[in-house]
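The complex appears here without one of its protein chains, the remainder shown in place.
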Amino acid sequence: MMRLPISEEKVFKDPVHNYIHVQDDIIWRLIDTPEFQRLRRVRQLGTSYLTFHGAEHSRFSHSLGVYEITRRIISQFERKGYSDWPAEERQVALCAALLHDLGHGPFSHSIEEAFQMNHEDWTCRILLGDTCVNKVLLELGEDFPERVASVIRKTYDKPIVMNLVTSPLDADRMDYLLRDAYYTGVNYGTIDIDRILRMLRPHRDRIVVKESGMHAVEDYLMSRYQMYWQVYFHPVTRSSEIILRQIFRRAKELYEAGYAFQFMIEPLPALFEGRLTVQQYLRLDEALIQTAFLQWTAEQDQLLSELCGRFIHRKLYKYIEIDTGNPETIDAIRQAFREVGLDPAYDVEIDFPTDLPYDKFHSGMPLNEKQILLLDRHDQLREISEVSDIVRSISGIHKGRNYLYYPEERVEPLLDRMPAEVADLFRR
Amino acid sequence: MMRLPISEEKVFKDPVHNYIHVQDDIIWRLIDTPEFQRLRRVRQLGTSYLTFHGAEHSRFSHSLGVYEITRRIISQFERKGYSDWPAEERQVALCAALLHDLGHGPFSHSIEEAFQMNHEDWTCRILLGDTCVNKVLLELGEDFPERVASVIRKTYDKPIVMNLVTSPLDADRMDYLLRDAYYTGVNYGTIDIDRILRMLRPHRDRIVVKESGMHAVEDYLMSRYQMYWQVYFHPVTRSSEIILRQIFRRAKELYEAGYAFQFMIEPLPALFEGRLTVQQYLRLDEALIQTAFLQWTAEQDQLLSELCGRFIHRKLYKYIEIDTGNPETIDAIRQAFREVGLDPAYDVEIDFPTDLPYDKFHSGMPLNEKQILLLDRHDQLREISEVSDIVRSISGIHKGRNYLYYPEERVEPLLDRMPAEVADLFRR
Amino acid sequence: MMRLPISEEKVFKDPVHNYIHVQDDIIWRLIDTPEFQRLRRVRQLGTSYLTFHGAEHSRFSHSLGVYEITRRIISQFERKGYSDWPAEERQVALCAALLHDLGHGPFSHSIEEAFQMNHEDWTCRILLGDTCVNKVLLELGEDFPERVASVIRKTYDKPIVMNLVTSPLDADRMDYLLRDAYYTGVNYGTIDIDRILRMLRPHRDRIVVKESGMHAVEDYLMSRYQMYWQVYFHPVTRSSEIILRQIFRRAKELYEAGYAFQFMIEPLPALFEGRLTVQQYLRLDEALIQTAFLQWTAEQDQLLSELCGRFIHRKLYKYIEIDTGNPETIDAIRQAFREVGLDPAYDVEIDFPTDLPYDKFHSGMPLNEKQILLLDRHDQLREISEVSDIVRSISGIHKGRNYLYYPEERVEPLLDRMPAEVADLFRR
Partner (left out) sequence: MMRLPISEEKVFKDPVHNYIHVQDDIIWRLIDTPEFQRLRRVRQLGTSYLTFHGAEHSRFSHSLGVYEITRRIISQFERKGYSDWPAEERQVALCAALLHDLGHGPFSHSIEEAFQMNHEDWTCRILLGDTCVNKVLLELGEDFPERVASVIRKTYDKPIVMNLVTSPLDADRMDYLLRDAYYTGVNYGTIDIDRILRMLRPHRDRIVVKESGMHAVEDYLMSRYQMYWQVYFHPVTRSSEIILRQIFRRAKELYEAGYAFQFMIEPLPALFEGRLTVQQYLRLDEALIQTAFLQWTAEQDQLLSELCGRFIHRKLYKYIEIDTGNPETIDAIRQAFREVGLDPAYDVEIDFPTDLPYDKFHSGMPLNEKQILLLDRHDQLREISEVSDIVRSISGIHKGRNYLYYPEERVEPLLDRMPAEVADLFRR
C-alpha cells in the first residue's frame, strides 16, 4: 500500500465541499493522468448550460467531489472502527469513486443514444487499456485495474464496496445533487450531507442508514425529485439534446452516404463507423464537438447546417405538452407534417423523461441494492418506503410531462394547411 | 423606446444574483444574438480552471451579471428620483453593460498579448459591423450602435454613463469579484453588494458613494486585493498562461516559416497573418483553440507538440520566486541555460503581475474617473484614500512576487552542469 | 396617507432577508413603540433553544421579517400594476403583518395552554387599548386600529388582505420557515422565497400562485413538513414545554391555596387570577418568567422548586415512544405510578403533536382560504393537492410519534416495583 505521509496531505479548493483532501499518493497520480484531465472538457450536465447558464461545470469537478465524499465516508468508518467495513478495500473504493465517470463522452447521454455506446464500458476499457490510468493502477498490484473495473461493472466480489460506490444513496448522487444545485443556482438540491454521512453504517454487505437519519434521507430524495423536474428534465434542455442527437444522426447519414464534408476531424470518422479505439475515444471531448458543429454551420447540406446553427447559436425547438397515452394523436401529427412537406424524421420529436428519484418496487420484494435500508436500534433493517410516507408517495411517481418538440419557424407557417385538430395543438 | 410590458419581465436563474431580470425587449433580443451566445464558449477566467477546478464559468454568465447589477443601480436611481441621473440614458447604459465583453477572444489575455489585439477594439468592431447585435441596436436609432460603442471607448459625451459602466467601483468589477469567488470557492471575494448599491449616488457627472458606505468600499477593495493575490495572480495560472502564449508564438513562427501543419482550421491562418475580419473573429472560441491544441499534440514539430501536450494534459511549468530587481541574475540564468543547450526563448519565462486593486495616485492629483469618491452630508467629495487608512495602505501596494517559470523535466537534469549560483536558485 | 419621502427609506440589517426596508413613516413609528419593542423579550421558538442552542431569536426579528415579505409582495403587485390588488389597502396590510404577533406572551404556547389565553385576542386588545401602538395607528384614521384588528380576527371586509396576511402560504409562514432554519441551523427550511414571491398573483378575493410555481410550493410544503418533525415537534423541546406548563400549573395551585411565596412579582398574581389588564399583560415577558423560575428554585414547595430547577438548569424529562391508540396501556402506567407513590399528575405526561404542514381536506370541498390555489394560463384555479402528488401525500399525514415524558431520576429506581409489562416500556 502506497499512502502519502499524512503531513503531505494535499488539497483542492472546491466550492461545494470547500476542500478536496488528497491523502493517498495513488489518487494524486490518477488525477494527474491525461485521461482524467480530459474530464475537464466534458460538462457534467451536458447541454443544461443552455437552460441554466451557470451550469458550466465539468465531470472533472464532479469526479473530485465523488472521491471526496467517499473518502469522508471511509475515514469516518475507519475512525469509528466499524468492523463491517473491510479496511483493505479503501483504495479500491477511492479509485472507483474517482474514476467512475472516466468513460463519459462529450454530451454523454446524447452521444450514447446516437451511437449506441455505453460510458461504463468505456470506463472499463480505459481502466484496462494501454493508458496512463492503467499504469498508475498497476502499481498497486497486477489485479488492481481489474478490481476497480469490476466495481464499475458491479461484478466485484465485495458487495459492500459496490454498494458504497453505486446505490440510491451513493457519493455520486450526493455530489451531483449538491454540485448541480450550486452551479445552476437552483437551491432545491441542497441537502444536509454532513448529517447523512454521519448516519451511514456499514452493515454486513451493505451501507445502510441509522433509523434516526430517516428525515435526512427523505429530504435527500425530495431534493432529487425536485432537481429532476426543475433541472434534469427541463424542456429547454431536452430541446437542445434533441437537436444534438439530430446532428449526430444527420452527420452519420451523410458520412455513410459518402457526402463530402468541408470540415472533418479525427476521430469522427471512426465514431461514425463504430470502430473507435480507446486512444481515439480519448480524443473526443466537447471542445471537438462544438468546433465541428461551428464549422458545419457552413456545410452545404442544409439540414446539417441548420441544426448546427441551432445548437451553436441556441435557436432551440419549441415545444408543446402532449398526451403520449394516445398514439393516434402522434400518428396524426406525423401524417399532417408529411402532407405539408415537413420531414417527420427531423421536424417532430417526442420526449419521455423516465428516470426516477427513487425506484418503485413492491413491498413484497426482497431487499436489494436499489433500496435504501434503515437500521433500527434493534439492528433490524427496513426498506425506507415502508417507514416513510413521503418516500412511498414519490417512489410511485413516474408519470411526467411529455413534450413534442418542433422547429417553430418551419412548422408555424404551415399550420393553416394542416387539419384543425392537429393545428390547434400547436396554437395552445 | 421599446420596453417590454412590465408584466412580461423575464428572468434567468443565476447562482450569484439569484435572478437576472430582463425588463427591456432590446436586452432580451441582444442576449439571443449569435455574437452574444458566443461568449458561452469563452471562459471568464481563462486558464484559471487549471488552478481552481470550479472556475469554469463563461463570459456569458459574467455579462448577464454586469447587466443585472447595472439594471439594479439604474432602477434604484429611477425609484428614488435622483435628478442627476439622465433617465434617457437607461438603454445605452444597459446595452453597454451587457455587451462590454463582446470582443473578448479565447483565453483573452494571452491571445491579446500574443497577437497584439485589443478586446475593446473588437467589441466596437462587432457593435458597428455587419452583425446581428448591430441590427438589434439599430432599431433604437441610427446612432444607437455608435453611442454604445463610444461608452466602451470612453468617448461618450455623457461622462456619468461611462462612469457607471467603467470605474473602480463599477458593475463589471462587482460582478467578477462575486462570481469568481463563487466559482473558485475562494470566499475572499464576497462583498455586501446590496449595501454598496444602496450607497451609490449620481452626483453631477459621476457615480459617487455616500460617506457612510466607506467601510463597505474598504471591504470591496480588500476583497479585490485578496482575489488578485489568491486567484488572478496565482502562479499556477500564470504558468498555464505562459505555456499558452508560447504555443501561440510557436504556431505563428511555424506558420510564417511555411511549416506544413497536419491540422489547421479556420480562422487560424488569418489570426497568424493579423488580418482577421469580424466574421472570422467571431468564429474564434475556446473550443476551437483547445481542439487545435489537442490535434497539435500529434504535430511533428516537437516543441509545438510538447507545449500543446503540456497545456491539454496540464503538465505545467514549475516556478521559483525570483528577485527581478536584479537583472544580472536573470541574464546569468539565460546564459547558463544557453550554455547547456536549453532555449532561453522557451525554457525560461519571467512574469510580473502588475494590476492593482486600487490605483495609486498622489494626493495632489485632481479628481478623476479612476478614483472612488465619497460624498459627505455637506455634499463635499473626497477621494477615498484621503479618508481611509486601509485604502491608503493598499493603494500603495504594487510590489508583488515575481516568478521564473521553466520546464522542470528538461531543466533539472542539467542543473549540475550550470554554475552553482544559478543551479542553487532552482534547488531552493 | 403618511408615507416617508422615498429618499429617506430606512433599513434594518437582517440575517435572513439581508435588509428590512422601511418606506412608510407609520411602520417606523410602530416599531418604535414600547409594545413592539417588548417582542424583543419573547423568543420566536419558545423553549426550542434548549434543543437547538442557536434558536435564541425573538418575535421582534420575526415580526420585522413578516412585514418585509409582505412589503415585497405588495411592492411587486404595485410595480406590475395588478388590478385585483386594492392599492388603498397597503398600509392596513403592512401594519397587520408587522403587528400580528403583538399579543404573544412569554413562552406563548405553554402559557396560553396553562392559563387559557389566546394571543390573537391579546393582539387585538393591545391594538385597540390605551397603548402607544393604538395612538400611532389612530393617526391614519379613527377606524384604522379597528381595521388592523379585524384583519387579525379575520373579519375584515376585504378578504384578499386577510388572505395575504393569513393563509397557508403567507408571509408569516415564509418568514418563520426561513428564520427558524437559519437560527437553528437545520437547513431543511430553506425555500426559494424569491421564486415563490414572483409566482404570487392577486386574483379576485385571493392571493394565488401561478401554475409554474407548483414545484416551488411543493418544496415550501416539504420544508414545513421537515421543520415540523425536525424542530417544532422535537421531543426534547416538548419535554421542556411540559415542564414549563407544570410550573405554571403548580404555581397557580399554590397561589390559589394561599401558599406564601418567598418571591412574587407583578403581574403574576393577576395572571394566576385570570384578570390581567392590557398594561399588566405588557409587563409579561420571558425575562420575568425566567427570573421568577430562578428565584423559585429556592422555594420551600419541593415540587415547584424541583420543576423550576429542571427548567432553568435544563434537567429535562426523559421520554419513551408510546402507542397512544391503546388507552389501557396509559391507564396501566398511571395506575402503576400511583401504586409506587409517584404522582400521575406530574410524573407522567403524554404529548400528541398535531399541527399539519398542509391541512387535509376532501377533494370535493369547495375552495376555501385554507387551500393553496394554482392559477393556470387559462385563468382556472385548482387546489394544489389535485395537481401535485407530493402535496397530496403529505396533506394526508397526521400520524406522528407520541411520547410519554417522565422524571427519570424518580421513576427509574421504582421500576422494579411496578408490573413487568409497565416497567419494560421504560427499559426499552
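Every chain is named by a letter (A, B and C) in the order it is written, and numbering of its residues begins at 1.
Keep in mind that, in the parts below, a residue touches a chain if its C-beta (ideal position, glycine included) is under 8 Å from a C-beta of that chain, and two chains touch if they have at least 3 such contacts.
All figures in this text were calculated on a predicted structure; none of them were measured in a lab.
Screening C:290, C:324 or C:402 against the full complex identifies C:290 as the residue touching the chain left out.
From the set C:184, C:223 or C:385, the residue in touch with the chain omitted from the display is C:184, counting the whole complex. The chain omitted from view is touched by exactly one of C:34, C:141, C:274 or C:341, namely C:34. From the set C:15, C:81 or C:159, the residue in touch with the chain omitted from the display is C:15, counting the whole complex.
Checked against the full complex, the one of B:84, B:205 or B:218 touching the unshown chain is B:218.
Against the chain not displayed here, chain B makes contact via residues 186-188, 190, 192, 215, 218-219, 222, 225-226, 229-230, 377, 389-390, 392-394, 396-397, 428. Although one chain is hidden here, its contacts on chain C can still be listed: residues 12-16, 18, 32, 34, 37, 40-41, 49, 52-54, 56-58, 60-61, 64, 182-186, 263, 265-266, 283, 285-288, 290-291, 294-295, 312-314. Residue positions on chain A in contact with the hidden chain: 6-7, 9, 11, 18-19, 79-81, 194-195, 198, in rising order.
Note that only the chains that are shown with their structure count from here on.
Think of the whole protein's Cα atoms as having one middle point; the chain whose own Cα middle lies nearest to it is A. Think of chain A turning onto chain B: fitted on CA atoms, that turn is 180 degrees, to the nearest 5.
The greatest number of inter-chain C-beta pairs in contact is found between A-B.
Among the other chains, the CA centroid farthest from that of chain B is the one of C.
Averaged C-alpha coordinates give centres for chain B and chain C that are 51 Å from one another.
Taking each chain's centre as the average of its CA atoms, chain A and chain B sit 32 Å apart.
Our note on geometry: chain A versus chain C, Cα centroid distance of 43 Å, whole angstroms. The set of chain A residues that touch two or more partner chains comprises 186.
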